[in-house]
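And then chain A:
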Amino acid sequence: MPDLIIDGRAISVPKGTMVIEAAERLGIMIPRFCWHKALGAAGACRMCAVKFVAGPVKGLEMSCMTLAADGMVVETFHPEAVAFRRSIIELLMVNHPHDCPVCDEGGHCLLQDETISGNHVQRRFPGRKRTYLDQDLGPFVQHEMNRCIHCYRCARFYQDYCGYRDFGPMQNANRVYFGRFEDGPLENPFAGNLADLCPTGTLTDKPARYTSRRWDCERAPSVCLHCSLGCNVTVLSRYRRVARIEARDNEAVNGSFICDRGRFSAGYEAIPERPRAGLADGRPVPVTEAVAAAVSRLAALAESHGPGSIAVVGGLRSSLETQAALVALAGAAGWRAPAFFGSRQEQAATKAALAALTPARARSLAELGQADAVLVLGVSPLYDAPMLALALRQASRAGAKIIVADPRPVALPLPFSHLPVAPRQLPAVLAVATGQPDQAAAEAQKRLPFSPELWPVLEDAARALAAARRPALVFAPGLAASLPDDDRLGLFPVLPAAGSAGAALLAPDDAPGLDELAAGVAAGRIRGLLVAEADLFTAAPELAALLGSLDALVVLDHLPTPTVAAAKVFLPTATIFEAGGTLAASDGRLQTAAPVQPPGDPVVRDGRGSHPPRAYDRELPGTDPAPAAFWLGEISQGLGQKAPRSPLAAVMAGLPALAGIDCSRLPDAGLRPAFAGPRPDTAPPAPLVAEAGLAVVYDEALFATDDPGRYAPLALAQTAASPVILLHADDAASLGLADAMAVAVGCGDRFVPAVVRLSRAMARGVLVVPRLPEFAGLPPILGPCGLRRR
Partner candidate 1 sequence: MADKKPSLVGEIVEGATGLIGSYAATLTHLFRKPVTEQYPEYKRPMPERTRGRIILTRSPDGKERCVACYLCSGACPVNCISMQSEEGPDGRRQAAWFRINFARCIYCGLCEEACPTLALQLTAEFAFCKDDIADFVYEKEQLLVDHGGRHPDYDFYAHAGVAAGGPKGSHIGEDDPVDVKSILP
Partner candidate 2 sequence: MDMWLGVLVMLVKMAVVLGVALGLAAYMILLERKLLGRFQVRYGPNRVGLFGLLQPLADGLKMLLKEDIIPDGVDRRIFLVAPAVVAGTALAAFAVVPFGEGLTFFGHTVPQVIVDSNVGLLMVLALSSLAVYGLALGAWTSDNKYSLLGGIRGAAQMISYELALGLSLVPVVMHARSLSLSDIVAAQSGLPFALMEPVAFATFIIASLAETKRIPFDLPEAENELQAGFHTEYSGMRFALFFVGEYVNMVLLGAVTAIFFLGGWHGPFFPPIVWLAVKVLAVPVFLIWTRASLPRLRYDQLMALGWKVLVPLALLNILVTGALLVLNA
């Protein structure tokens, strides 16, 4: 533990800490461009020079390149250091263009800050400025190379941190250029971070281009809703529209970065189609009337057919507050407990996956990046949880072995072994890989007799996991029952949606699955349905098909889903940007999202023509949406229940893992509850039998396969025109299909057009289809006639 003195203040830091980082711990911000806490130092900018007055190093040195050592005395404001930094900023500004007014970085630009603080006001250099030609880097990042100060942050992030090679430095000396070899979209699904990282306006956020200055935006800490990892984001909103989303530091979860899905999937809160008015029987009514209609219909139904005739469906993109309000409402009214998951098995598996996360075994995303062997089971990191891929990349950079067992073709920016096995074989892979390494070969032959090419890979995996000091297992919830009981092996589940963990934590054990509700509706036992922030047409197509036969269908939502269109009574809810809320990440971590903006039509649409309205004394249009939990409370009151002031606190108090946690006072890094471990009564799910046909595996795309992201215009624009399904080349040969062939996929009683792509990097006997609403009705095993040429 080196002890040093910086600006007269003593600090003790761990060995290996750079002086700049030690200063930061004291709250001293040494000017820097190239140093970034996630990327480390490059020594490229010379901006962080400080004076070492005493100790092992003497004189003017770069604080980002100097390890903190015992006895160091550092002066950041030594006249020599200040003068040096001033001349450095002057040199950096020699070629910087005179375009701050039209630059989007202006207002949060590190170069601006350092220029001002360096008191550089007059360009003394009489020479001409260097210029570069810019490139089109795709829809997310804007390139303006003239502004570059060559700090190499972008290149280090893009190539070293993420592992993508299509963007980087070129040329030499005074001509160094950061770009691609030719114009084209960046391949890196984390490229949006370049806009955050770049200390100048060279790489800026293209969708947010020319929308706002940072000081004009309302900003609030929020949590990403677009996968289950719960990355922390800062949401910037202007004129009641989310202008930009930036990564927010959380060392335990996402570090300093987020993926492009999280960054560019907002916008659904401001689409014109968003339902903003209460509806009763298809006509717009004041929201109070809609609440009254919901109450009277549900009460009448409970009166005539008993409370058991009403079922409740909760969404997997809701905050814990909404989910708890549903549980509380259904419990107090005596209705069936809310259904969040497709089936009871799915719910039990998710609950089991979370319950397994005892403090000893739970790993955060950051800890995953420090693992030395990771086995990923049933998860395609880049698409099911993009930031997981970045964490694995960091582990891999440090020498970890990464093994991914998944039926889908997996692409990762890191060296890894892929085990393309069918979903039903995953428990076997898990058992072999985590078993005794010297028996792995025999076990693999026994349990996976038809895949000889996987045997050596499995044996390697078992060896690597056994030899590792910090092995970790990333798994889909379906494997929760098969987890080995080994405390050495860290666990990190990846769940289907941002609200999955919350639903699993809060849902009562007797909560039905959506399949049961469908059966109940078909049998006439269920006559009324209350749906909160869920789209039945994607979550449960068989239930959605029966909606017409219901007596009462009350829907609460903020997305224009087909369920909303079918609703008899509708109440508009607020998005996470307007309501905020508590969310549980896939490792159970509870985090708070603050509301950013008021609900209401964005000014852009509110105005007439190019101007926003001039009258200021009128009511704001579109402000009816309220948090779903509020509407549920209103309904609860209307039904005469004595609702608790905070249903979430009330529900959590009754759960052993969550009791005693105050969701209004969560720490900045979030709070991971201490789970007790798996319950012994968890029965392993019935193994999928190998029927004749293709097992259907759903695949996420980077954009627009998650529920809110599907309604985000920018994310939607990144999707392919025609859905692509994937098939193993051998299966295709037996079916007589060729690559890029137009096919029709049987989906219930209709056929959906798609394009088939062949791959050899995936499991046999599996059909990979994108997670899109039109494919929601596919059976688990697609029969031989379910796929045909078009």
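Just so it is clear, a residue touches a chain if its C-beta (ideal position, glycine included) is under 8 Å from a C-beta of that chain, and two chains touch if they have at least 3 such contacts; residues count from 1.
With respect to how the candidates were assembled, all candidates are chains of the complex that A comes from, given by their letters.
Note that the structure is a prediction, hence the values are computed from the model and not measured.
Novice: Touching chain A in this complex is which of the candidates 1 or 2?
Specialist: Result: candidate 1 touches chain A.
Novice: Give every residue of chain A touching candidate 1 within the complex, in rising order.
Specialist: Chain A residues touching candidate 1: 97-102, 106-107, 128-134, 144, 146, 170-171, 175, 177, 179, 209-213, 215-216, 239, 604, 610-612, 614-615.
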